[in-house]
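Below you'll find the structure, written out as structure tokens, and then a few comments.
All protein chains but one are shown in place.
After this line comes subunit A, so read on.
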Amino acid sequence: MAGGYQITPVYGKFGYEFCVEKDDLKVCFSKDDDFLRYHRNLGGTVVERIIASESGTVIINPVEPLNLPDEVTRFLEIRFEPIEIEPEATRRIYVTFPIEIAVFLMKNDAYRCIDIFSRVPPKYSLYGPTDTGVITRYHWSEVFLRRPEPDPSLYGVVELDLMNSTKNWVEVSRVVFENFGMKIYYDNDLVSMSAGMKIYTQKLAYTAFEDKPIISGMQKSIELYYSRKLAGVDKLAYYAMDEGLV
């Protein structure tokens, strides 16, 4: 994933006339009289939009990878090779997650998402039994002990702290996150999330995201799914993985 490509800035804030090209992806905004034309070509699939706007900002940033091909689920499941964690230990690993890219139009404080696309083919899975489980967006990742550098238009990096709070050895080979609370940060070289997984038993763990970049200076993505925080309660949304960790 790391080599063999040339990084071109895809993400960022743009005016109303620009083109971004990277491999088989081309995103263009062009003026046409009083209107604006949006054109996106990804691997031969073309999407066009006509926009009635005189001035504003275009923002292209990675979003929660739960929108394509449809909003089927609000859970992201990352499977990886099994890791044995000793009792009462905390270890940091890095795993990748698939990127979905959204194009937003912004005027004053109002923004609108006009397109979402991805260069990673989607796949779904089921976490738990077929009657009470949940459908998840599936992604297989290698386990990295140091921060990897994947193509930021394909994969992001989750900095994951595994906390075994039990007095036994625990095996972990998957992590399931809920969309609410996914905090994605990006720059031209990296897309990242910071998350934790606290293990209570071999069958139960809680997962949550931390609202911080893994490298300072990264820009925060506009969230498609956000949870309303209660006044005075500064608690991040978490998900209880109660159907096992392997």
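Keep this in mind: a residue touches a chain if its C-beta (ideal position, glycine included) is under 8 Å from a C-beta of that chain, and two chains touch if they have at least 3 such contacts; residues count from 1.
The definition used in the following text is that contacts and distances are computed from a predicted model.
Comparing "Peptide transporter", "Tetrahydromethanopterin S-methyltransferase subunit A", "Methytransferase partner Trm112" or "Mechanosensitive ion channel family protein" against the UniProt entry of the hidden chain yields the protein name "Mechanosensitive ion channel family protein". Considering the full assembly, A:Val134 is the residue among A:Ile83, A:Val134, A:Ile214 or A:Ala237 that touches the omitted chain. Per the touch definition above, the residue from A:Cys28, A:Leu126, A:Leu154 or A:Leu204 contacting the chain not shown is A:Leu126. Note on the undisplayed chain: of the listed residues A:Val72, A:Ala89 or A:Ala237, the one touching it is A:Val72.
Touch with the hidden chain on the side of subunit A covers residues 69-70, 72-73, 121-127, 130-131, 133-135, 138.
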